[in-house]
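Got a structure for you, questions after.
Rest of the complex left out; these chains stay put.
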Amino acid sequence: MSSGERSHSLGSIVERFGGELIGDKNVSVTQVAPLELAQPWHLSFLSQAKYRNQLETTRAGAVILGPEARDLTSLPRIVCTDPYAYFAKVSSFFNPVKIPPPGLHSSAVVASSARIPASASVGAHACIGENAVIGEGTVVSPGCFVGDGVKIGDACFLHPRVVIYHQCIIGDRVILQSGVVIGADGFGIAMDAGRWIKIPQIGRVLIGNDVEIGANTTVDRGAMGDTVIEDGVKLDNLIQVGHNVRIGAHTAIAGCVGIAGSTKIGRYCRIGGAAMISGHLEIADNVTISGATGVGKTITKAGIYTSAYPAEPHHEWLKNAVHLRHLHELAKKIRGLEKQSRKPKRKTK
Amino acid sequence: MSSGERSHSLGSIVERFGGELIGDKNVSVTQVAPLELAQPWHLSFLSQAKYRNQLETTRAGAVILGPEARDLTSLPRIVCTDPYAYFAKVSSFFNPVKIPPPGLHSSAVVASSARIPASASVGAHACIGENAVIGEGTVVSPGCFVGDGVKIGDACFLHPRVVIYHQCIIGDRVILQSGVVIGADGFGIAMDAGRWIKIPQIGRVLIGNDVEIGANTTVDRGAMGDTVIEDGVKLDNLIQVGHNVRIGAHTAIAGCVGIAGSTKIGRYCRIGGAAMISGHLEIADNVTISGATGVGKTITKAGIYTSAYPAEPHHEWLKNAVHLRHLHELAKKIRGLEKQSRKPKRKTK
């Protein structure tokens, strides 16, 4: 765990971020930490009731908590309505992103027609294509490839070895982790006389503002129209986003999810890890998909959707799984038994 | 959406690709587009009956359609037996692949023993190993790594940051999207006295002609024999192909699929996204595996195979899933009830 270098008094934190301070405003902290790891120089937080017992044993110097927990500790504390969001803001303040110095590394290969402001940083062995535009303060780390005609907004951070194919458009404050591939060809093929013909993928990828995309995630360019990732979307690692998908603003998607072509996902959705979403579907706003759930039909109503077969000891699974293939017969037998059980009644009338 | 630059008359298209032209042969188009996005300078297509209503409202300048739909519109139209394949050919004609100029970039690091024809293009920061052979007109984009002894055929296109390990063989007209890794070590380990020992992976990857492999997909080298991808195979993004797998010609596999070691997949199979195929299996020709389906046994007959638990509202899933673990008992109870329901009958005889 790295430790923040500067010391901050609780008083100065409350002044900056609000909340009610209970205890000594001169207590100072240098870093955030979870309750069970915190030391006296740490500011910790309680965001879920199940961690309350850790409040009794924590060595933290101070704690952020909600009004319902204000009297559960005698530690110096900041009481606020949303301790987790408060913690996130304080942590961002304590741990500012390290930006490499601006300028082009001598080993970078930059097309003469590319527009790169003096405030941007282009790292070693990066390539920037013809007519590409890089925004103010944006970081293109070592080994990144930015294709012809790509536009990247201001204050973006491309980590090492990101690839952005030609013509894709990236908004402001977008973070792309290493290995991300934006705008590769979508999976468009047509069978003709026993051979697949490739369908040129002539659309783009459009990424909004404040999007973050995790390591080795891939977002394919549109086949004809564009693939669109709206503002504030957060994608974890190793996600596949097919061509012409649209992901609505502020939707968060955990790792290993696959989204097949042309599916439209709403705003403020939350999609659990390894969920698999078929193509040409629509998913409404505010839908939560549980982890490892397969979605094969359009979902028109907000709510939580799930389809996982829960893990069980293998010898029990062996006994149960065989009946999955005969549910139809089981259901038929039950109908038969129900009919039979009704018949005698009639006879007795 | 990018727009083709040249204008093509319907007459010249039919002359080149066949089909029956109904309407003015001098109507000209510059690009393809789907019915709902098409403008008057677009050639569109109808390949599925469900989009017929879009035919009434489309602004397309002309349409490709099948004989059954020839009278559904008054637009200029090309009637042919397979509108989707026809569209694919026209789009490829309108949108030729942009090939970078031939030659070696000065920052590329190329072994002196590598054989690279004057027609090939080797981009910035690419590495080409000892005795590697690159074919005529092949593009090795910036940041690619081509290992020792690798052979790549003619007219291939390696997008930025592809890695091909030593000794692997790639056919002609192969497309590898960014982040593809060909020939990394397979997962070969043996437990010995409480520790895993690595088993050297001394096979290769052999890739046929006209193969395309999607972004960040991995194909492991064989443990002893080779991993083989036959002609015309199409792999989408983020697929894992284990060591010694063989994928038969013209099989298409969607994103996020995993294929464990030594499995043999037949020709002309279609495997849906996120399907998971166990090791040491055989899958016959012309098998279709639905998305998110787990295949744990050999499949000897052509057909469609499925295993997904369909998503449902979470509160209903909670009620249902618990019974999955007791299917065995449910089935037993039904058998008991059936026996009982038969007994009274005998008594009444």
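Order as written gives the chain letters A and B; numbering starts at 1 within each chain.
One rule holds in what follows: a contact is a pair of C-beta atoms (placed from the backbone, for glycine too) under 8 Å apart; a residue touches a chain by one contact, two chains touch by 3 or more.
Owing to the predicted nature of the structure, the values given are computational and were not obtained by experimental measurement.
Here 2 identical chains are displayed in place, and the whole complex they belong to in this file is assembled from 3 copies in total.
Assume only the chains that are shown with their structure count from here on.
Centres computed as Cα averages put subunit A at a distance of 25 Å from subunit B.
Interface of subunit B with subunit A (complex): residues 1-2, 31-34, 37, 82, 84-85, 87-89, 91-92, 94-95, 97, 105, 107, 123-125, 141-143, 159-161, 175, 177-179, 210, 212, 214-216, 232, 234, 236-238, 250, 252, 254-256, 268, 273-274, 291-292, 308-315, 317-318, 321, 324-328, 330-331, 334, 337-338, 341. For subunit A in complex with subunit B, the touching residues are 107, 109, 125, 127, 143, 145, 161, 163, 165, 167, 179, 181, 184-185, 187, 189-192, 194-200, 202-204, 216, 218, 220, 222, 224-226, 238, 240, 242, 256, 258, 260, 276, 278, 288-290, 293-297, 299, 303-310, 312, 316, 319-321, 323-324, 326-327, 330, 333-334, 337, 340-341.
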